[in-house]
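This report concerns only the one structure given below.
The complex appears here without one of its protein chains, the remainder shown in place.
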Amino acid sequence: MSIALDTSRISRARSRAAARRHAVAGGLAAALVLGFAAALYLGDYPVPLDGVIRSLFSPLTGLTDRGIDFIVLQVRLPRAILALLSGAAFALAGIIFQTLLRNPLASPDIIGIAHGASAAAVFSIIILGWSGLSVSLGAFGGAVLTALAIYLLAWRNGVTAYRVVLIGIGMAAMLAAIISYLFTRARLNEVQQAMAWLVGSLNASRPGDIVVLGGAMLVLVPAMIALLRGLDAMELGDDTARALGARVEINRLGLMLVAVGFAAFATAAVGPVGFVAFVSGPLARALLKGAGRGFLHASLVGALVMLVSDLLAQHLLPNTQLPVGVVTGACGALFLLWLLMASGRSGRVN
Amino acid sequence: MTAPVSDRGRKAARLGLGLLLLAMALVAIALLSLTTGARAIPAETVWGALTAYDPASTEHRIIQDLRLPRTIVGLLVGAALGLAGAVLQGATRNPLADPSILGINAGAALAVVLGVAFFGMTQLSTYVWLAFIGAGAAMLVVYAVASLGREGATPVKLALAGAAITAVLQSIINAILLTSPRTLDEVRFWQVGSLAGRSIDIVFQVAPFLALGAVLALATARLLDGLSMGDDVARALGQRIGLSRGLAGLAAVILAGAATAAAGPIAFVGLTVPHVARAVTGPGYRWILPYSMVMAPILLLGADVVGRVISPPGEVQVGIVTAFIGAPFFIALVRRRKLAAL
């Protein structure tokens, strides 16, 4: 077998992988655009298609219709933007943790970070009687403190993925117990309010949330891309990575911080919306069929899952609007199940 | 596993002695559970209630109607959860596997939520069958989904399918709880996981399943040891991978389903006790399984006793206390030892 033949085969495989990456990204982006348009058009308040378009351009054209503008610009648009941003942020948090900890179950909604945010939020709703923005701040603090605690507890001459995961689920169990305890000790209305927050909702999409989350992502995404180089070495395994020395440890810590940031900011904005963080990475990799790490694709998948779930949550049942978190679980999971059933090889769904 | 052959006998003797000590601790905890409660009842009155029951005595009624059933339920549920957790972790070779990850808790919870919301069932005794059926159905679906494809139910596929099914079920549960406060009000107490208010009828309902599940689980020890070497090695040694996983899964669903039916979803015990057991015994399911089976009810009943006295005049549910006692202990253990990867 000649070397020339070999390199040409490799380069052909590479270009096939690149084509696949672009095709998947393009398909996801197209689906996102469609979903975004549907989110602006659909609703109980009747707005014709040209009304939506006129509203969107009204800041430029000056053609206003205050009733329609309120619905399109102040209700539907912020909601759709927040769905995109939070979906992407959850997805990135999930795929970073899953990759660093090398366990598909190790997404922030399973290893305790979402639990930290939730326990803090439920505590602030039920015991402190807070609501709105202060609950979001509490949730953010809870997520960051929990992540810090997990990391410090797992530290012992460095951290191993295995220790982080186990300590994370230990923390998750304790925090879940706090939530359950508060649930049994509160009035039903407060339990309902806390429950609604725990499921996660885009109903109260405030412009402030978009600014904060969007700003955070402007910092976090470039930081993630810069740190990702080190990740390639880490994926080879702890021992190999250790051989590369302390730089890898710093990279790992940096990436974890970035992932915690994604999870904490997204959770503060929309609540601990379930399963988006868990499912986006595996879905993206399944679509890519080994043609890449899938971080960009995972963020597109996360945004799409969130957007489609919110459309379904609002319009699936007549006369009942559900919070988005009810549907993300079902929507993301059905997609994952379909992939599991369709793929013959387990390695692809990992 | 690396120990020289000559050490094997000594190791077995040491582990056997340890198991005996644990069993004695379990008996002590059970006695403590009978004598401890929100109401102070002297030990001789407790003895009297067990040997010469007087229905006219308030104290005797409390022992017979409340403490005895909850102690028995605690023993059974604890043992079942410990075994189920160990078997599931062995079968899926995932340290995060436990009944809640594989859809069993969510299946049980959804069945109970549906029963409360649409069929007006509100009593614990009716929950038992619902929870059992729900747990079994969920686990079956998880296993069926994971088995599709050429390789059958690999650990990763089982874990992913379990998490996916759990998410679907949890979505439905959330949708119902959010739109039906009455159901939320009923279920929030069941969902904590508790031994309180369980009558002796519940013991009779679940005991046969627990016995069957325990026998089946203990019988899978050798199969789990085979699986722990990896699918390829096990297959090369002539083990039937699919059948082994199927048997282990069946044992786990019977145990975890019945336990969840009796006490509600208690997430922590099945997850962590096997790790503690493994830290003591080393690898080898012949010892991990019985250790898990005895350690788990010590944790569960001990937690229940603490929960009864910690915030008088009320009680704290056992599901909460297990997490609060168990989690720091578990975290300390993870820090101190290099736990064996599965």
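The letters A and B name the chains in turn, as written, and every chain counts its residues from 1.
We take it that a residue touches a chain if its C-beta (ideal position, glycine included) is under 8 Å from a C-beta of that chain, and two chains touch if they have at least 3 such contacts.
As a working rule, contacts and distances are computed from a predicted model.
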Among "Fe/B12 periplasmic-binding domain-containing protein", "Cytochrome c oxidase cbb3-type subunit 1", "Manganese catalase family protein" or "NADH-quinone oxidoreductase subunit H", UniProt-listed name of the chain not shown: "Fe/B12 periplasmic-binding domain-containing protein"
Of A:10, A:127, A:211 or A:226, the residue in touch with the unshown chain: A:127
Hidden partner interface residues of chain A, rising order: 43-46, 48, 65-68, 70-71, 74-75, 126-127, 129, 131-132, 182, 184-187, 189-190, 192-193, 196-197, 201, 203-204, 206, 319-321, 323
Where the missing chain touches chain B, by residue: 37-39, 58, 61-62, 65-66, 116, 120, 122-125, 178-182, 185-186, 189-190, 192, 194, 196-197, 199, 308, 312-315, 317
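As a working rule, only the chains that are shown with their structure count from here on.
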Chain A-chain B separation of Cα centroids, rounded to whole Å: 32
Residues of chain B touching chain A in the complex: 94-96, 101, 145-146, 148-151, 154, 156-157, 159-161, 163-165, 167-168, 170-172, 174-175, 177-179, 181, 184-185, 188-189, 191-193, 267-268, 271-272, 275, 316-317, 319-324, 326-328, 330-331, 334-335, 339, 341
For the chain A and chain B complex, residues of the former touching the latter: 103-106, 110, 153-154, 156, 162-163, 165-167, 169-171, 173-174, 176-178, 180-181, 183-184, 188, 191-192, 195-196, 199, 274-275, 278-279, 282, 320, 322-323, 325-330, 332-334, 336-337, 340-341, 343-346, 349-350
